[in-house]
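Reviewing the structure listed below.
Left out: one protein chain. Kept in place: all the others.
We call the chains A and B, going by the order they appear; numbering starts again at 1 in every chain.
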Amino acid sequence: MAENKKTTIILFSGDYDKAMAAYIIANGAAAYGHDVTIFHTFWGLNALRKENQVPVKKGFMEKMFGKMMPRGVDKMGLSKMNYLGMGPKMIKKVMKQHNAMPLPQLVEMAQEQDVSLLACTMTMDLLGLRKEELIDGLDYGGVAAYIGESEEANITLFI
Amino acid sequence: MAENKKTTIILFSGDYDKAMAAYIIANGAAAYGHDVTIFHTFWGLNALRKENQVPVKKGFMEKMFGKMMPRGVDKMGLSKMNYLGMGPKMIKKVMKQHNAMPLPQLVEMAQEQDVSLLACTMTMDLLGLRKEELIDGLDYGGVAAYIGESEEANITLFI
Partner (left out) sequence: MAENKKTTIILFSGDYDKAMAAYIIANGAAAYGHDVTIFHTFWGLNALRKENQVPVKKGFMEKMFGKMMPRGVDKMGLSKMNYLGMGPKMIKKVMKQHNAMPLPQLVEMAQEQDVSLLACTMTMDLLGLRKEELIDGLDYGGVAAYIGESEEANITLFI
């Protein structure tokens, strides 16, 4: 009985470069036959937001969080050398020059490889994010779902 | 012989949100029957400081570190959107609105669930922190203690 190897990644960070690292590792592990789960919690949830505003009813605090946080991977900043947004532009430019895959395509590729993109329901509740505001094809769960996936995993990372 | 599963977390960060993530995962894993250890090293040690100043003899550098670093989890800032301290207030407010557990209670809950809160003695030595300045009920050790706990663990994270 040869079970698949397993990799689980907690994506806590809302930084473009860290999300890129998470998705590159996830796609790499999936290519090597691992079952892969990315648990998007706290700021990492922003990677799953739709680019356009979706009309949903929100309270005052929820609206504020919604406005202050980036909508989707393409709006995120860098963890280092962000330089008021110039850093991400430079990174995206050199990635294009080297035919490296930008983050939105890395997310698509992960979905095509059946990587489970797990959205943290506790964070959604706290920050007032609704399912309609997130991209399609996600799984939903809390820390229990993460523990369940991870306790048999070969590689466990927090990014 | 069914041994317990095991989770070990290195809490390196001194950010409120990251410490919260560490303690939520630790409490979740403990609830699922895992033996859990949180190894508090570098800035993560601040999560274990008592809120009040404790009179101990210190050198000049030790005093400076003691003053610059937050005393206990309630004084920590956010890794993102700290906005001169407004971010943590907002997070704490929405957490209250949603009946989510704030960090000091998450630490208490971990202690009630027998999560081992391991304080890094090397960091204590470097930053001049004394046992009297930290909360009660801690374990003490260095990287060797961490490796010993982690080499049989199912989930290993660095936060």
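As a working rule, a residue touches a chain if its C-beta (ideal position, glycine included) is under 8 Å from a C-beta of that chain, and two chains touch if they have at least 3 such contacts.
Please read all numbers here as calculations on a predicted model, not as lab measurements.
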Residues of subunit B (touch criterion as defined above) contacting the omitted chain: 10, 12-14, 41-43, 61-62, 64-65, 68-69, 122, 125-128, 142-144, 146-148, 150-153, 156-158
Those residues of subunit A which, in the complete complex, touch the missing chain: 5, 7, 17-18, 21, 24-25, 28-29, 31-32, 34, 79-81, 90-91, 93-95, 97-98, 100, 154-159
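The rule is short, and it goes like this: only the chains that are shown with their structure count from here on.
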Geometric centre distance via CA averages, subunit B-subunit A, whole Å: 25
